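In this view, the complex is presented without one of its protein chains, the others remaining in place.
Naming follows writing order (A and B), and every chain is counted from residue 1.
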Amino acid sequence: MIVFFIRRLGQSLLVLLIVGLVAFSMFRFVGDPINNMLGQERTQADVDRMRVELGLDRAILTQYGIFLKKAVQGDFGVSYRQGRPVIEVLAERAPATLELALVSGALALFFGIVFGMYTAIKRDSFIAKSIMTASLIGVSLPTFLIGIALINIFAVKLELLPSFGRGETVKIGGWTTGFLTRSGLIALILPSITLGLYQMTLIMRLVRAEMLEVLRQDYIRFAWARGLKERSINFNHALRNTLVPVITVTGLQLGSIIAFAIITETVFQWPGMGLLFVNAIQFVDIPVMAAYLMLISLVFVTINLLVDMLYFAVDPRLRVSGGKG
Amino acid sequence: MISRISSFWASDIGWSFRGSPVAILSAIMVVVLLMAALFAPWITPQNPFDPSELNLANGFSPPLQENPFTNDFFVFGADNQGRDVFSTILYGLRISLMVGVLAVAFGLVLGVSLGLIAGYVGGRVDSIIMRTADIQLTFPAILIAMLIFGIAKGVAPIEYRDQVAIWVLIVAIGLSDWVPFARVVRGAAMVQKNKDFVLAAKLAGQGPMTIMFRHILPNAMSPILVIATISLALAIIAEATLSFLGVGAPPTKPSLGTLIRVGQEFALSGEWWILFFPALTLLMLALSVNSLGDWLRDALNPSLKS
Partner (left out) sequence: MKKPLLVTAAAVALMTSSAGAETLRWGLAGDALTLDPHAQNEGVTIMLQSQMMEPLVSRAPNGELEPTLATEWAIKKADPTVWVFKLREGVKFHDGAAFDSEDVVFSLNRARSQASQMKGLIASIAEVKATGPHEVEIKTKGPNPILPAAMTSIFMLDKTWVEANKATVPQNVAAGEVTFASTNVNGTGPYKLVSREQDNRTVMRRNDDYWGMKTFPVKVTEVVFTPIQNAATRVSALLSGELDFIQDVPVQDIQRVKSNAGLKIETQTENRSVFFGLNVSDKLHGGNINGKNPLADVRVRQAMSMAINRDAIQRVVMRGQSVPAGVIMPTFVRGWSKELNTYPPTDVAKIKAMLADAGYKDGFSIQLDCPNDRYINDEAICQAAVSMLSQVGIKVNLNATSKALFFPQIGKLETDFFMLGWGVPSYDSEYIFNFLYHTKSDAYGSWNSTRYSNPELDSQIKAIAAEVNLEARDAMVKNMWETVKKDAVYIPIHHQMLNWAMKSKYTVTVDPDNQARIKYFSIN
């Protein structure tokens, strides 16, 4: 286990390095930051001078090398757009995204499993079919359109929920939270539904598919034959055995929720890292883009590591070969 | 051809198909949309991709009303450029279907192959593939699209750039799509490879390719189908999303997604038809693909047959 863990840690570090390199080689395809940084009155000489100051005239590998050297010392540079240290900017934005991801992930997991089980057990009931159809409609439209539709209905027409932002936040240490105020909690509703809808449907369909399969297996039939209670069969036997694929997918989705909060955050002007990244792309804010991508890959690598660990815990069959790698 | 159809009709799957009104309805819907897209040039009143056929004066013509400036008439109305919405939907459908199908095919082939290899071979190969997956997941489709777009722009001659944009979308969406396939197939392969029937096949001298594709892959079919189903609809939707973020199909040759992106700008202003009809078409397409996939999964799954 420890060997496995150390080896995975080493691989993860390599992943981070490669992500950084790939990121740096693609920035010039995003655009050129200089026009955004100089006013309309800039001369050609100003442009040339700034290119040198930013080090954009150097080879990509050199630029990446300089970035890494500073990053190791904890210095991720200064945002071209905000003029503040990238670390500070990311730390300011992270709570918004993490809270949104947490809420929509929890909603997706809870409703995904509940609806998935229900639609598997009561396969042919009207409610089960309605749930399946409604969820399908939800994932058959682009996220941004769902967000805009929700704003139109709940903010403009009904004037019930806010159309943008986090509401009032409370600062605890370095963390701003929206969980402690009424307006903060209300502000979470529409964005978390928008963000979690797709994940929920995915989990629900997966749970349903696996449940249907497991419910037909011999040992479940034995359980019925032994006269076990329905609830016990559904939860202890059937659900348990559907968990491996559910854990895999959910684990992956958690990371995706954070990474793909980009669209939801843009639509709802949610002041998180996704919005920061969209702004960074538009401005070609290289230090922010680099740090954001490194951070997201760190999240993915960690989640994947945890998912693999969970495999060991849940499925004993894997333990045999697990020691090797 | 006819004997093929009748043999399908008589088979187990055919039997299950006949018993499912949702499947029949979805199949009809998919076929209708497919045909409409395929024969678009012959059934549309206008070629919306030819700028010389457009008249700006027709812009924002409402459905079923004569435009006071040009006396032209549009069943589904006209968009902000004076394009016939009906024609544009059918032409856009072609692009959306092509992007969706090819992107999923690309992601599926890539993901299944890599997942099988990773799970079956294991060890260092597994590590490399799965860490590549980690890197892949890190890069949002938008950034991949921008990267490929940038390179393609540098390489492709001006005349072909419109076509290039479509292929960029296919590769970008396909690339961001393969990881779930790989993860699930790998999971299945890791479980199955130590099972008795696989070991028996090995002892019988069957090669790794045969074992992977004949013995292991079928056991992962159910999750693959679930993922592929959602992926196809999702790929079509992803195209719309990329368009919303500014890297979609070119505005002069809009896909269904581009039309929705343009249409949503008029969601508050009363020109509902520019958004409504394309969104409805996308919804019908994605819904019927998803429903068809649902049915197919149940019908193909051997363990669900009683």
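In the analysis below, a residue touches a chain if its C-beta (ideal position, glycine included) is under 8 Å from a C-beta of that chain, and two chains touch if they have at least 3 such contacts.
Note that this is a predicted model, so its numbers are computed, not measured.
K.L.:
Of A:Val15, A:Val30, A:Ala94 or A:Ile303, which residue touches the hidden chain?
P.N.:
The missing chain is touched by A:Val30.
K.L.:
From the list B:Asp84, B:Glu271 or B:Asp298, which touches the chain that is not on show?
P.N.:
Per the contact definition at the top, the residue touching the missing chain is B:Glu271.
K.L.:
Decide which residue listed in B:Ile28, B:Ile43 or B:Ala57 touches the omitted chain of the complex.
P.N.:
Touches the omitted chain: B:Ala57.
K.L.:
Suppose we count only contacts with the excluded chain; which residues of subunit B make the list?
P.N.:
Contact residues on subunit B toward the absent chain are 50-52, 54-57, 59-60, 80-82, 158-159, 161-162, 246, 250-252, 264-271.
K.L.:
What residues on subunit A make contact with the chain left out of this view?
P.N.:
Touch set of subunit A with respect to the missing chain: 30-47, 50, 53-54, 77-85, 89, 92, 148, 151-152, 155-156, 159, 162-166, 168-171, 176, 181, 266-269, 271, 275-276, 278-279, 281-284.
The working rule: only the chains that are shown with their structure count from here on.
K.L.:
Could you work out how far the Cα centre of subunit A sits from that of subunit B, in whole Å?
P.N.:
So the centroids are 22 Å from each other.
K.L.:
Can you list the subunit B residues touching subunit A in their complex?
P.N.:
For this pair, the touching residues of subunit B are 122-124, 126-127, 130-131, 134-135, 137-140, 142-143, 146-147, 149-151, 179-180, 183-184, 187, 190-191, 194, 222-223, 226, 230, 233-234, 237, 240-241, 244-245, 257, 260, 264, 267-268, 279, 282-283, 285-287, 290-291, 294, 297-298, 301, 303-304.
K.L.:
Would you mind writing out the residues of subunit A in touch with subunit B in their complex?
P.N.:
Listed in rising order, the residues of subunit A that touch subunit B are 7, 11-12, 14-15, 18-19, 22, 26, 28-30, 132, 136-137, 139-145, 148, 152, 156, 198, 201-202, 205-206, 209, 212-213, 216-217, 244-245, 248-249, 252, 255-256, 259-260, 262-263, 266, 278, 281, 293, 296-297, 300-301, 304, 311, 315, 317-318, 320-321, 324-325.
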